[in-house]
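Removed from the display is one protein chain of the complex; every other protein chain stays in position.
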Amino acid sequence: MKTNLEFLADIHNPETSNIPYSTLNLGPTHPATHGIFQNVLKMDGEKIISGEQTIGYIHRAFEKIAERRPLYQITPLTDRLNYCSAPINNTGWYLTTEKLLGLKVPKRVDYMRVMVMELARIADHIICNSILGVDTGALTGFTYVYQYREKIYEIYEEICGARLTTFMGRIGGFERDFSPKVFALTKQLLIDFPPVWREFESLLSRNRIFMDRTINTGAISVDRALNYGFTGPNLRATGIDYDIRTAEPYCSYEDFKFDVPVGTTGDTYDRFVVRNEEIWQSLSIIEQAMKKIEEMGPGVYHADNDHYYLPPKQEVYKNMEALIYHFKIVMGEIDAPVGEVYQAVEGANGELGYYLISDGGRSPYRLHFRRPCFIYYQAYPEMVQGQYLSDAIVVMSSLNVIAGELDA
Amino acid sequence: MEGITNHEIQEFLQNNLGESILSVEESFGMLAVEVHINHIYKVVSYLYKDETMKFQFLTDLCGVHYPDSTNRELGVVYHLQSMTLNRRLKLKVFVPVEKPEVPTITGIYGSANWMERETFDFFGIRFLGHPNLKRILNMDEMVDFPMRKEFPLEDPTRDDKADFQFGR
Partner (left out) sequence: MSTKITITEAPPGEEGPGFFATSLDHVVGLARKNSIWPLPFATSCCGIEFMSTMASHYDLARFGSERMSFTPRQADLLMVMGTIAKKMGPVLRQVYEQMAEPRWVIAVGACASSGGIFDTYSVLQGIDRIIPVDVYVPGCPPRPEQIIDGVMRIQDLIGKESVRRRNSDEYKHLMEQYMIK
């Protein structure tokens, strides 16, 4: 039985290198690719010799659209980047605009944002890990655990009205305070979800078949991962504990106590286990955030910013200034200050960055999204070289490539 | 953790790479350094290898188009990061639109591969030495460069949405 290195040496050996290979087209529509992207694999039987990706099948030109829209109308575009965890994208965009405007938000708003972002992170990891189970054949985990994503959708609906593409919050805070039902639903989730997640983990983490399929498939070393620009759970699975929430805290994350789980070899099993652990850490952060908000009591839910936050309707009917602001905000006639800002948040897949260049008009001059999926998906051919086709499916699933974020 | 200040980075750059730096400015806590176009590879690899700086992570690479600044219309912005010092740095190069050629940095960072292809796709900036410079997000048959300011957002051949209804 040849090792991978001997096999590769054979290919590059001029005497024996006429191995006939076949080309297999994996995608763009394939049940195992979560989204639309194509991999053209060169195979020797079942072994993969090399691969090349084609993406851009869902390119929607977000960056070009953003040059036409006023600042708060760009939020629906950010929703549709990593649509499994839309509140994180929204909050990242608001942090960018608040940095440009020099706006300081109250602590209570920070804690509300943390609660919402961690719920989104749990929702994204639920999908990633249960679909990893589906790709190895375990459908039970998916149908059992997806119910709790519906419960998280109920919390989103109570906060902002939408399930998936949320547009949660406004520049400076939230559009309305969290009602008591939000806290009741979240408390119920914190009671109901842990036993379910423990059961899901027990289904797969020590399952012989799952472990055989995922240990040592798609491993990547620390140096190669850093060179390819990995961030997020994929990087933490290789052993580096880099998390933007601890390295450059935003949104008052320094007030929370949580651990950053890391793996060792960077293979598929490590990515699965790191995401499982991150859900436990997120549950603990949500509990801390809820306790902090309840200790502060009912209070402010937005910063005072006349230029970007709609005034209360009672004022609009009585007060001339409020009427003018209402008109200008809705018609999008407010100019942003000149400046260049970069803000990164810890998305569910890694560092989601917004690079905004504003020239003093109402819409950005240039807005660039630093999308983690786009950057780390380049490493895929290197991760599957020399492995079998069934491993390629499992590796792609564990990387959590979301097509909306890949193509933007 | 504060490992080093922007001022110290600026001094380091002036001392060691003075002839490659055209201008330095700071905005929102991040240094933005404009680099001479022929020296970009040298600057990036110096910052990569230096033991005190260790800027060994490429966060982002994107393009910009300023149609009004003659001879410097197209720009490339590099966001570098040093995880050990917890610092970020921005490098910029500008090229004229008649000859938009920039040396590639895929030799140093593997992640620059697709990011440079995206910049080529959107702005038409050719990266000299790139292993596989072709379009990545748009269709291969496309001739124009869509993110340049003169290219329209909407598809001009569509016939079901009248411009006057949308205020255009």
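Worth pointing out:
Note that the chains are named A and B in the order they appear, and that numbering of residues resets to 1 at the start of each chain.
In this text, contacts are C-beta pairs under 8 Å (C-beta built on N, C-alpha and C of every residue); 3 or more make two chains touch, one makes a residue touch a chain.
Treat the numbers as computed from the prediction; the structure is a model and nothing was measured.
Looking at the complete complex, one finds that the omitted chain is in touch with A, B.
Checked against the full complex, the one of A:150, A:241 or A:321 touching the unshown chain is A:150. For the chain left out of this panel, the touching residue among A:61, A:196 or A:247 is A:61.
For chain A, the residues touching the absent chain in the complete assembly are 28-31, 35-36, 56-61, 64-65, 76, 79-80, 83-84, 127, 142-144, 146-147, 149-150, 153, 163-165, 403-404, 407. Contacts to the hidden chain, counted on chain B, fall at residues 138-139, 146, 151-155, 158, 160-161, 166.
Quick note on the criterion: only the chains that are shown with their structure count from here on.
For this pair, chain A with chain B, the centres built from the Cα atoms lie 24 Å apart.
Contact residues of chain A toward chain B in the complex are 55-56, 59, 61, 63-65, 67-68, 99-100, 224, 226-229, 240, 242, 247-248, 339-342, 344, 351, 353, 355, 357, 366, 368, 370, 374-379, 407. Across the complex, chain A is touched by residues 27-28, 30, 32, 56-60, 62, 64-65, 77, 79, 83, 86, 88, 90, 109-111, 113-115, 118, 122, 135-139, 146-147, 153 of chain B.
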